[in-house]
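Missing here is one protein chain; the remaining ones are kept as they sit in the complex.
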Amino acid sequence: ATGPTLAASAQQAVGDPMILEPRPWSTKLGYPVAFKPYGQPSPFEANLQRRQSPGLTQTTQASVSFAPLQGFFGIITPSGLHFERHHQGWVDVDPEQHRLMVNGMVEEAKVYTMDDLMRLPSVSRIHFIECGANTGMEWGNAAVPTVQYTHGMLSCCEFTGVPLKVLLDDCGADIKNAQFVLAEGNDGSSMTRTISMEAALDDVLVAWGMNGEMLRPENGYPLRLVVPGVQGVSWVKWLRRIEVGDKPWNSKDEASHYVDMMPDGIHRQYTSIQECKSVITSPSGGQALMGKGFYNVSGLAWSGRGKIKQVDVSFDAGRNWKTARLETPVLDKCLTRFNIDWVWDGSPVILQSRATDSTGFVQPRYRQLREVRGTRSTYHNNAIQSWQVAQSGEVFNVQMD
Amino acid sequence: ATGPTLAASAQQAVGDPMILEPRPWSTKLGYPVAFKPYGQPSPFEANLQRRQSPGLTQTTQASVSFAPLQGFFGIITPSGLHFERHHQGWVDVDPEQHRLMVNGMVEEAKVYTMDDLMRLPSVSRIHFIECGANTGMEWGNAAVPTVQYTHGMLSCCEFTGVPLKVLLDDCGADIKNAQFVLAEGNDGSSMTRTISMEAALDDVLVAWGMNGEMLRPENGYPLRLVVPGVQGVSWVKWLRRIEVGDKPWNSKDEASHYVDMMPDGIHRQYTSIQECKSVITSPSGGQALMGKGFYNVSGLAWSGRGKIKQVDVSFDAGRNWKTARLETPVLDKCLTRFNIDWVWDGSPVILQSRATDSTGFVQPRYRQLREVRGTRSTYHNNAIQSWQVAQSGEVFNVQMD
Amino acid sequence: DNAAATKYGVGRPATETELKAWDIDVRPDFKGLPKGSGTIDQGADIWDSTCASCHGSFGESNSVFTPLVGGTTLDDIVTGRVAALTGGGQPSRTTLMKVPTVSTLWDYIHRAMPWDNPKSLEPDEVYAVLAYLLNLAEIVPSDFTLSNENIAQVQEKMPNRNGMKSWEGLWKVDGKPDTGNVICTSDCVTADQPSSTLPPQARNTHGDLAAQMRIVGPVRGVNTQAPALS
Partner (left out) sequence: DNAAATKYGVGRPATETELKAWDIDVRPDFKGLPKGSGTIDQGADIWDSTCASCHGSFGESNSVFTPLVGGTTLDDIVTGRVAALTGGGQPSRTTLMKVPTVSTLWDYIHRAMPWDNPKSLEPDEVYAVLAYLLNLAEIVPSDFTLSNENIAQVQEKMPNRNGMKSWEGLWKVDGKPDTGNVICTSDCVTADQPSSTLPPQARNTHGDLAAQMRIVGPVRGVNTQAPALS
């Protein structure tokens, strides 16, 4: 009857030193306001960084850094942790020196300064951006340990800019005969991408704002194209030119990359739209649960075709499913945060989430995806993600057929 | 016939050196990914900082730094530019050492670690936070030059946390007899504020997340109360305790500050809710328009009582009004961005915005506010803001009765 | 074993010692007030050594904060309304002109003062220094010992005890607004001229505004080191 239990309860009767011994922060005068004119996260949050996946790319300038989804809340991506994908490194453009040219099938080709553009009627909207290669390392098999690397080429911000349609109208674009626009960047690669006129006239923005401030340099400061629902590479950064045309351009990233190889060796081109997808971010790979009991299982769902209608979660590897709560607002082509209660009984279990969008499309299982697309198409892996919780509480990346 | 016009047009025929002479960023290899594991704004944006208003406070730790609203887009406030208001400085709390106690009229007083709290069912919502003293310097007369100082004790973020109701239930709070909760911080001042049980059971959150990551230290890391619609001082930072009670506490900031003095010398207490208000942020005081012509006039509207229903803008000092476009989403107790087209003909003009919320309340004119509340009540100045555009294009802060 | 614990199983009961450590709030009805007492003499020593550097020897300083003491009269102590709040004589509203409840001061000094060393005062010390402040305002006589026993009587002498009212209009979600406007869209009544314009000297009190605004865009910050644009 004398032992650790009693000792612990005796200590308990006294209490927690974190309460009984005043902490320094409650017994001192703190730091002044504007001590940091531009604030930073707490040093205790330093583990949450953008990171590269070792061995994924041969260089660091034609590469990707992944966003730490495992640590995110809600739907807004902190701008400092927005994923990066560059093809020739990122650049620090002087906004006073920046120009946008609109040419091609227009009445009059025009040049705009940033001052010009920012005078035009602008809109603000929250949208996700996902690289077409997100989850690409997982096409063949479970390959990387955490959700940062499986799904971290994904971010979601509030963007502000002028609708591309306003500029097309301003230049008198020949909307009847033109079917495409080319977007071109002003970095070393002067990245070019073909955008459908359908999107250009619908919800594409020529954006300068991201999460309330100007775009970050890594994300295209001072100007980038925002193409809601479409893969990130089409959101051309450091945007310098829009050309209106009647044929697609087959640019390098439409002819050698961002093409999806099918089992018969044929590549699909112009696979732009990011279809409905979801992932549980907590708990997720590389984490350990802190014992049995209640958990708030949380994750993200999105669709390039519209809104999220429903997210179901399975705690038994896909046999039974429960519908999760969706946080508001639920927006078009935007991340939606879902949450669901769970009590872990300590036995091994596999967690999955399955999203349905407003078109009725239901996120596929790996088997359903691979039956059509094989395992070597690199892009557009939107299969249901499975996390295996071991008896130890450690969570592993696994795939269920 | 020979003169600057011809020279300019000859130069024009050649073109802009910004286009003709390749810029360094388009002829070099850029920086690698994850060069900044946690990214920063462009150095060209360095002017946009949180700033103090000289002479407003006697110390820098019981003070305020204002958010640069003049540079913001959309509704999300970048976390690094969130306004600050501290009473005893801000502190850097170790989240592993942080505790939340719930006591008072509960079945069982309890202590939670951050680990405990973050296991509970959480929600994410976008809300504005406005200091009750925002625009306080303007009660008597036009006093400060820019919107950063007139309205910059205002921010809007996505918050994530557990509903306070979940904790009250978890401790078995006596909701029938208790009418109030006390929230207490863990900084030097251990700030206390009385919250109505009505709010506590409705939409109050015990939050750790802000804009997708943990709260910033200046904003209460690791835990703050989020009291939608209610003045910022009630959003207790570094939250360490919740007490359930049957009477209000009359804490220092409910008995000496954040009390509104009426013309008869009587102070109103427990004036929590921030009523419907709006302001044009571009153009605004201290700015100059770059010549005649088209402008996108942009601003913010909000109400602590619900959603924004309508914002009207006047370009003639309040004689005639046009309804502005509202950006989506329009959310409860959240900033709403409005935009409206305007062509400036170069003559002097006064700009105003007037918001209406979902309760039908219309933002008052200065005369309407002062008729009831006089000019010395410090808090809750939600009068219509006027910006006077001089013929020079320079914009001045003025007040219209 | 509470129902809640069964539901989520997180958190644990607070111990008595923990409650004692943190449950320090004092309400207007003196719930939470610890026993103790202190004399004005004791208070004067504490004040001079620990408080006066910021608040001034008589609580009159406004160098680090607005004055604590001043602006109240013996008459106010009788009426419970500070007359100077309606007159215009007093340059600033001191703490004792506003605070209606003595509990507020006890609670706040105990939790937050001295500012640079908060939570360092024992209850007896708080009684003493508060007694000193109350005596400065002539609310209590100079031989007074303030204690948990007599503090309720002191409350009856607080100069502004009747000077505040709880305002439901801004407390309840459906509170009735006391101001408002109507939507008028054309030919609305309005003044011809601004009732107030930014004083010319205030244009530059916040520094060079050009350095506080974005360097590109539809509008630019004005260099307020130079005269107004013309």
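Each chain gets a letter, A, B and C, in the order it is written, and its residues are counted from 1.
Criterion: contacts are C-beta pairs under 8 Å (C-beta built on N, C-alpha and C of every residue); 3 or more make two chains touch, one makes a residue touch a chain.
A quick note: this is a predicted structure, and the numbers were derived from the prediction, not measured.
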Visible chains in contact with the missing one: A, B
Selected residue (touches chain absent from view) among A:I19, A:A34 or A:L48: A:L48
Absent-chain contact - pick from A:S26, A:Q97, A:T271 or A:S353: A:T271
Per the touch definition above, residue among A:E213, A:D312 or A:E327 touching the missing chain: A:D312
Residues of chain B (touch criterion as defined above) contacting the omitted chain: 12-16, 19-20, 22, 26-29, 95-96, 113-115, 118-119, 214, 222, 293-294
Where the unshown chain meets chain A, residue by residue: 44-45, 47-49, 51, 53-55, 58-59, 61-62, 68, 70-71, 87-88, 101, 103, 107-112, 116-117, 119-120, 141-146, 148-149, 169-172, 182, 184, 188-190, 192, 196, 198-199, 202, 229, 240-241, 243, 245, 247-252, 254-256, 259-261, 264-273, 275, 282-290, 295-296, 305, 310, 312, 317-322, 350, 354, 356, 361-366, 368-369, 371-373, 380, 384, 386, 388, 390, 392-401
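As a convention for this text, only the chains that are shown with their structure count from here on.
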Contact-richer chain pair [A-C vs B-C]: B-C
Euclidean distance of C-alpha centroids - chain A vs chain B, Å: 27
Inter-chain centre distance, chain B versus chain C - centres from mean C-alpha coordinates, in Å: 22
Touching two or more other chains - residue numbers and ranges from chain A: 16, 19, 26-29, 95, 115, 118-119, 214, 222, 293-294
Set of chain C residues in contact with two or more other chains: 7-8, 10, 12, 14, 18, 22, 115, 118-119, 214-218
